[in-house]
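With one protein chain held back, the other chains of the complex are shown just where they sit.
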Amino acid sequence: MKSPHGKLGLWMIGAAGNVATTVAVGLSAIRQRLATTEGLVTERAPGSSLPLRPLNKIVLGGHEISSRSVMETAAQLADRSGLFGPTILKKSTGDLKRFEENIRPGKALRCGMAIEQLASRGSSRRAVTAERFIKLVIDDLRAFQHTHRLDRVVVINVASTEPVFATAGTPKTWAALQKKLAQKSSPLPSSSLYAIAAIQAGMPYVNFTPSLGADLPAIRELAATNGVPIMGSDGKTGETLLKTVLAPMFRERALQIDSWVGHNVLGNGDGLILNDAENKASKIGTKNNVVASIVGGAPDSRTSIEYVESLHDWKTAWDMVRFRGFLNTPMTLQFTWQGCDSILAAPLVIDLARLADYHAAHVGGGVMTHLASFFKSPMDVTEHAFPAQIAMLHDYVCRYAPQD
Amino acid sequence: MKSPHGKLGLWMIGAAGNVATTVAVGLSAIRQRLATTEGLVTERAPGSSLPLRPLNKIVLGGHEISSRSVMETAAQLADRSGLFGPTILKKSTGDLKRFEENIRPGKALRCGMAIEQLASRGSSRRAVTAERFIKLVIDDLRAFQHTHRLDRVVVINVASTEPVFATAGTPKTWAALQKKLAQKSSPLPSSSLYAIAAIQAGMPYVNFTPSLGADLPAIRELAATNGVPIMGSDGKTGETLLKTVLAPMFRERALQIDSWVGHNVLGNGDGLILNDAENKASKIGTKNNVVASIVGGAPDSRTSIEYVESLHDWKTAWDMVRFRGFLNTPMTLQFTWQGCDSILAAPLVIDLARLADYHAAHVGGGVMTHLASFFKSPMDVTEHAFPAQIAMLHDYVCRYAPQD
Amino acid sequence: MKSPHGKLGLWMIGAAGNVATTVAVGLSAIRQRLATTEGLVTERAPGSSLPLRPLNKIVLGGHEISSRSVMETAAQLADRSGLFGPTILKKSTGDLKRFEENIRPGKALRCGMAIEQLASRGSSRRAVTAERFIKLVIDDLRAFQHTHRLDRVVVINVASTEPVFATAGTPKTWAALQKKLAQKSSPLPSSSLYAIAAIQAGMPYVNFTPSLGADLPAIRELAATNGVPIMGSDGKTGETLLKTVLAPMFRERALQIDSWVGHNVLGNGDGLILNDAENKASKIGTKNNVVASIVGGAPDSRTSIEYVESLHDWKTAWDMVRFRGFLNTPMTLQFTWQGCDSILAAPLVIDLARLADYHAAHVGGGVMTHLASFFKSPMDVTEHAFPAQIAMLHDYVCRYAPQD
Partner (left out) sequence: MKSPHGKLGLWMIGAAGNVATTVAVGLSAIRQRLATTEGLVTERAPGSSLPLRPLNKIVLGGHEISSRSVMETAAQLADRSGLFGPTILKKSTGDLKRFEENIRPGKALRCGMAIEQLASRGSSRRAVTAERFIKLVIDDLRAFQHTHRLDRVVVINVASTEPVFATAGTPKTWAALQKKLAQKSSPLPSSSLYAIAAIQAGMPYVNFTPSLGADLPAIRELAATNGVPIMGSDGKTGETLLKTVLAPMFRERALQIDSWVGHNVLGNGDGLILNDAENKASKIGTKNNVVASIVGGAPDSRTSIEYVESLHDWKTAWDMVRFRGFLNTPMTLQFTWQGCDSILAAPLVIDLARLADYHAAHVGGGVMTHLASFFKSPMDVTEHAFPAQIAMLHDYVCRYAPQD
C-alpha cells in the first residue's frame, strides 16, 4: 500500500500563533531540505510504517482572532527567541504568504478577558449566536477544502488556553445541546464551537490545548454519530512529558514519591494568557494529576507557572522530586528542562494531522485513544505513563499497518 | 501455590561492605516492623504475584576480605551518612551479630592494588592457587547451607569493583579453563572464582558489580551444564537507571541527542576504589554505552566520577543532555540525582536473591535475562531501555506465575 | 578590655519555635563541646575582636503562644528533619528544661488567622488591651532579669510572620500612638507591642522576622528617647543572602539582569503560615526588592513560595537569572540552595544578641545599621549588597573594638 496521492488540509485554530507559525515554517524548511525531520514522530518507527500523507501534500489554513500575520509572528520568533536562522526565515516567506491567504477571522466566545482583548481581525463576526458562528466556520472549512481540492481536512486547536469551563449545567445529549446554541449568549466556549463545526463538516478534530473542545458528552455523541475521529487534550511537550516518563521508574522500583514540585517559567503569548489567573487554572489542573495517577497514593504534587517576558518562547521547568527508598530513606531528583514550546509542539501537530487523516481513511470515527502519548489529558484514557502510552501506539500500528 | 516454607541463604561477596550491611539492617528492620518495604521490587506488582521466599525466611552469610565487622560498617553508615536512626541501629544489633557469625575470610586475587590493600581478615588464605581457593569457597558455602538447613543458597557479588580484566587470552571452554586453575598464578580475578565455586556447588550466582564474575564463555558453559541460573552485571541504581528511562523518551519523540554528559560525585568506599584509575575504567565503560544503544547514532556521551570523602555514601550525579528538535533547534535537559548508593542497591540484592531462588526452583538454569532491568550491563540482553526491560519482567511473571 | 563577667538574657518571642529551640540546643551542645561554632559570625573575625558576652553566660527565656514545649520541638526537629543526633538531643535535655521554665504565654493580636489558631498556651491573656498586654510583657521581662540576675536582656522576635500591616493610619508620634493603645481593639500587631514593651523596659529589641516590629516612626521615636538600640527586619539566611551576594557581581561586570526568578519550597511551621496568602505577602515583598536596589533598572524579579510538608525544616530554593552580556547576548545562571532554615537562623540570633548587648553597653541607643548584613530589610539602610554590608560591620568593629 502506498501513501495517498491527494492533498491533506491542516486547519489550525490560532493560525497566526507561535505553534501554527512554526508548523508552517517547519514544513516549508523540510520541503526545501533546509532542515531535517527531528521532532516528527511520524517520520520514525513505528509511525513511519504507516503509509501516511507525505509532508509535501499538506496545505495549511486556519482561524485567527488577532490581526497579526504569520509573517510577523515568524519574524518575532526569529528575532526574540532565535528560532529560525535568516536563511530559513527568508526562504519560507512564499509558503507563509500562501498560508496567510488561507486564514479567516476567528471569534473568541467565553474565552476569558485575556484572550478576548486580542480579538482584532475582521469585524463582521462580532455579534453572532453560537449556531450562526458554527455555520460560518463550516463555510470557511468547506471553502478551504474546495479551493485547494483537498482529500480531507483535519482541524486542530492550537489557540490560547481558555478559562476552565464549568460543564455541570451543560446538556448531556446533542439534541438538548443543539437547542441551546441558538440562544443569544453562547452556552459553550469557542473551542467547543469549532469542534462542533469540524464534526458537522465531517472533519477530524484534535484539541492540542487544555480548553474544553470536544470533551463533552453531547459533542462526543455527535462525533460518534457522524463517524468523525476526535482526540485531545493538551499537548504533552515538556514538563508533563518528563513527569510521565519518570514517575513509572519510581513505581517500578518501589520508590515512594513524597512530593513533586514543578515550577515553570515562560515568556511567550501563551505565558501571558496563563498569567491571567482564570486561564492558568485549567493548565495547572492537567499538569497536577498525572503523578498520582501513575504511582498511586497521594504524593504532594504542586505545579506553578510564572510569566517572564524576557524568556520569550523558551520555557524553563524546574522540578524537584522527594522520594523514599529502602529503610524509608529520603532522596531527591531535580531536573531543569530548557525547551522551546513552539519547537516542541509544532511537529506533534503535524503528526496528529497525519495520524487523524489515516484513522479517518482506514479505521473510522470515535476517540483516537492510541494517540494518548501526545496529550496531558488523553480522552478516554486513564493510563498516563508514557511507556505504556507508546505501547498503545505500537499496538495500533501493528494492527492497522498495511500487510504487504 | 504457596510461598515456600523452608529457608533461603543469601551469601554476599563483600559481606561487611555498605550494601551487604544495609541488606542486613533492612531485613532486620522490616521483620521488626521498624521500616516498610519501599525499594523492594518483589513486594509490589508484578513480582509480588510470584510465591517468593518470605523476607523472614532469608538467612545471611558471606565472604569478606577486610577485618571490619558489619556492626562497625552499620555504625559508620548511621554516623557519617545518616542512614539508620538510633532505634533501628540498636534493635538490629542482634541480627547483625548473627550475620557476622556467618562471615568467612575472602581473598582478593587480581583485584587491583586498591582492593588488595584492604585484605586483612584471616590469614590462612594468603598463598593459594585458584583451584584451591574455589575448593575453600565451596566448603564455606556448603557449611553455611548445612548449618542453617537451607533449602537453597544464592550467591551475590557486592564487593568492590575490580579493574577491567582483559579476557582475550582466557580459554573459551570450561575444560581448557579448568586446567589453568591449578597454575601458581590465578588466571582469573576473584569475582570469577567465586562464580565458579557457586556454580560448582549448584548455587545461583548473581554479579551486582561491574567486575568480570561469570561473564566468560567457559563459565557460562559450566552454568549451563550444571543447570545453575546466573545473571549480572553491575546493579542499575542511579544515574544509569535515569539514562535508560530518559533516553527512550528522546527516541520516541524523535529528538536527537547531540551530547550526554554525566558527572558523578561520591564519597563511600566504592568511590575510593573507583578513584583508582584502573578500577574506574570498568565502571565508566558500563555507564557510557547505554545511551547510544537506545537512541542509535553516535551521541557524544561522557561520564566522569569524582571521589569526595565528605559525601560518604551519598552520591550526586549531574547530567546534561543537549538535544535537537524540530528545525534542528538545540534544547537542554539537566538533572541532579542525590541518592544513597547502599539504600538503592540493598533492596535490589534481596529482590535478586528471591527471584534467582524462584527461577532455580521453577524454571531451571542459564542466564536470567528477565532480570535485565536490574543491571547496567545485562548478560545476553542488548535492550537497555528500562521500560522494555520492565516489560520482560512482566512477561516472565505472566508466564511463570502459578495459575490458581 | 575583657569580656563581661555578668550574664546576658536572650528573650525570644516564639520561644518554642524551631529557631528558638535550635538556639537552645546549639548553645547547650557548644558548651558541652558536642558541636563546634560553625555558623556563629561572632566567633570569627571581625566580630571576634570585640569582647562580647561569652556563649556560656547567655540565659534563655521567651514568650510562646502555642502549648508545645521546646523539648517537643527539639524531638520533632531531630526526628523529621534529622537536625540533632541522638547524643546531642539527650545531653541537651537539662538545658532545654531550664529554658522551658523561663517561657511565658504570649499573645497573638492582629497576626492573621493562621497564627491566631495556634494560640493555646495559658488563658489569662485572652481579652486585654494593647496597653495592658505591654504591661504584662514588661512584667515578664523584668521578672526574667531579676530571677537570673542578668546584666542585660535582649529581646529578639523569632515568631511566625504576621500579615502585612497597613501603617498609613497609624499615628506618627509616640504621644499620639500611646493614646490609642488603651483602645479596646489593638491598633498594632503583637510584634510591635513586644517591641514597645522591650523598649520601655530599656532592653534592646531585634526583629528577625518580616513582621512590623519596631519599624514605625512612633516606636523609633520611643527607642531614641529611651536610648535603646533596635534593629531588623527579617533575617537574611538563604535565597536572599545569595541574591545580595550574586547581584553585585552582575553589576560590577556590567552584565544586565533581565529576569531573576526564585522558587522556594519548604515544609516547616513557617512554611505553613506562609502558605496563608496574607502572611505570604510580607515575605515575598522583602524578598523581591533587593535585586533591583543593587543593580538598578527594572529587572523582572519574581519570587514564589510553596509549602511542601515532607520537606520539614529543609528549604530548597531554585533561582534562575537571565542576564545579557557583550553584544547583548543572553546567558543564564541557576542555583539550587538546600539549607535548613533553623540551622541557618539560630546562630545569627545569638550573634545579634551579643552584638546588641555590646552596642547597648559601649555605644548607646538607636538603629544598629552596622548589623545590616543580617537582614533582608535592614532598618535605615538602603544598601543591600552583602559585601558592602559586611564592610559596614568591619568598619564598626574597627571603630568600637577596644584599643589595648
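Note that the chains are named A, B and C in the order they appear, and that numbering of residues resets to 1 at the start of each chain.
Going forward, contacts are C-beta pairs under 8 Å (C-beta built on N, C-alpha and C of every residue); 3 or more make two chains touch, one makes a residue touch a chain.
Please read all numbers here as calculations on a predicted model, not as lab measurements.
Visitor: If the hidden chain were put back, which of C:4, C:248 or C:366 would touch it?
Guide: Hidden-chain contact among the options goes to C:248.
Visitor: Among A:82, A:171, A:217 or A:366, choose the residue that contacts the chain missing from this document, as touch is defined above.
Guide: Spelled out, the listed residue whose C-beta touches the missing chain is A:82.
Visitor: Out of B:128, B:292 or B:308, which residue would touch the omitted chain in the full complex?
Guide: Touches the omitted chain: B:308.
Visitor: Going by the contact rule already stated, which one of C:105, C:163, C:262 or C:347 would touch the omitted chain in the full complex?
Guide: C:347
Visitor: For chain B, which residues reach the chain that was dropped from this view?
Guide: 258-259, 261, 263, 265, 300, 302, 304, 306, 308-311, 316, 318, 320, 322, 330, 334, 336
Visitor: Tell me which stretches of chain C touch the chain missing from the display.
Guide: With respect to the unshown chain, the touching residues of chain C are 22, 25-26, 29, 35-41, 43-44, 83-84, 88, 241-242, 245-246, 248-249, 251-256, 324-329, 331-340, 343-344, 346-347, 373, 386-387, 390-391.
Visitor: Considering the whole complex, not just the chains shown, which residues of chain A touch the missing one?
Guide: 82, 86, 336
Note that in this section only the chains that are shown with their structure count from here on.
Visitor: Quick check: how many Å separate the C-alpha centres of chain B and chain C?
Guide: Taking the average C-alpha coordinate of chain B and of chain C, the gap between them is 50 Å.
Visitor: In chain A, what residues contact two or more other chains?
Guide: Touching at least two other chains: 334, 336.
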